[in-house]
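Every protein chain of the complex appears in place save one, which is left out.
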């Protein structure tokens, strides 16, 4: 079965459709940010609201707003 | 034997033809994601559906949808 | 619920609206800079005024002005 | 002896002429992939068919098709 | 309070206004260079005059002139 | 003494003039390749013929042809 090109999802479109929802942003260095996705740009830099930072699984800090740099992202999961 | 240029596969075409299929995405840092390929872009960022994350071979997390950043990909295997 | 594209925040706009405020700049290598955001550019290089450098949570140095390179930024939080 | 510019081989031309042949793709992180080269692109991303993955010299996995990202390539040898 | 865009400092402008002054150039790998800023370019490569190199806080070498590559810069502080 | 601009050697010209000669390609990760330079491109990707790979000074493998990726090159010496 071949999927029509029109049905292939663009990663940025999936990020776009996640704005306003809770997301997990898994990062290099065993860091993870969870919060409401408020914005993004084509470099996968994201804006998170009411975010929690976890390092190695342990909650470390609450952040009202965080601009997380895309460079260190492993995955974003809505 | 020389293979005609027209018969050389482009990596992105092979990814395109894997949309809708199960794939393994092997990553740096001993991470691996397995799921249904739902989309991709030219940076090898991929969208996986019903994905399982394994770290060092051990299942770690289930992800309904994950946008996995291409930067850290070692290989994608359909 | 789908968020209208016009309401999606650009990371750089959030940085722009933080100029003049205190920010935390979390960096790779367990470094952190806190100070007043005085400027930035599209590479996320930032200018901090009255900044304090912390390494591994320990205050290390006071900097009247610091141009912090965006490459090593993990997140910026106003 | 000076070699005429016209006789200097372009790396991508050598990869092109290896399509359809067995190649070794040596990677960072002590990884190695051996298989039939099925395609490539200018970033040295390659498509391998009937590939074997070796980690630190030990066979680890068989892959019918693998799109191996060029970023981590050290050398390709036909 | 919103800061007018015209009052936002560009990182390169702050570097420009530091030419002729003593600066600290903090680098990755626990290196630090102190000297008179003699020049720079948009990649944050800088020219230092009468520079002292410190590694892990320990003075290591005196350099009459050094062209320090921007890639490894963490911050520059005038 | 100022050297006229016309006499400044371009790195790629020196590589060009080394085609057909034995070269040492020193790489990150304590790897070294020695062989006849058969080609190159502007990214410093090189084609080596009759190459010997050494890891940490110890001969490891003979390669009839190797396309060595420029990314990991430290220096090339004809």
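Order of writing sets the chain letters: A, B, C, D, E and F. Residues in each chain are counted from 1.
Basically, a contact is a pair of C-beta atoms (placed from the backbone, for glycine too) under 8 Å apart; a residue touches a chain by one contact, two chains touch by 3 or more.
None of these values were measured; they are calculated from a predicted model.
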| item | value |
| --- | --- |
| Contacting the left-out chain in the complete assembly, out of F:19, F:48, F:63 or F:76 | F:76 |
| Chain F residues touching the omitted chain (full complex) | 1-3, 5, 7-15, 24, 28, 44, 70-71, 73-78 |
| Sites on chain E contacted by the missing partner chain, in the whole complex | 16-17, 19-20, 27, 29, 31, 33, 38-41, 45-47, 63-69, 71-72 |
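FYI, only the chains that are shown with their structure count from here on.
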| item | value |
| --- | --- |
| Touch-network distance, chain E to chain F, counted in steps | 5 |
| Where chain C and chain D overlap in contact partners, by chain label | none |
| Partner chains that chain A and chain B have in common | none |
| When chain B is superposed on chain D by its C-alpha atoms, the rotation angle in degrees, nearest 5 | 50 |
| Interface residue overlap between copies chain C and chain E, same or different (over half shared) | different |
| Between chain A and chain E, centroid-to-centroid distance (C-alpha), Å | 33 |
| Distance from the mean Cα position of chain E to that of chain D, given in whole angstrom | 41 |
| Chain D residues counted as touching two or more neighbouring chains | 71 |
| Pairwise chain contacts, counting only pairs that touch as defined | A-B, A-C, B-D, C-E, D-F |
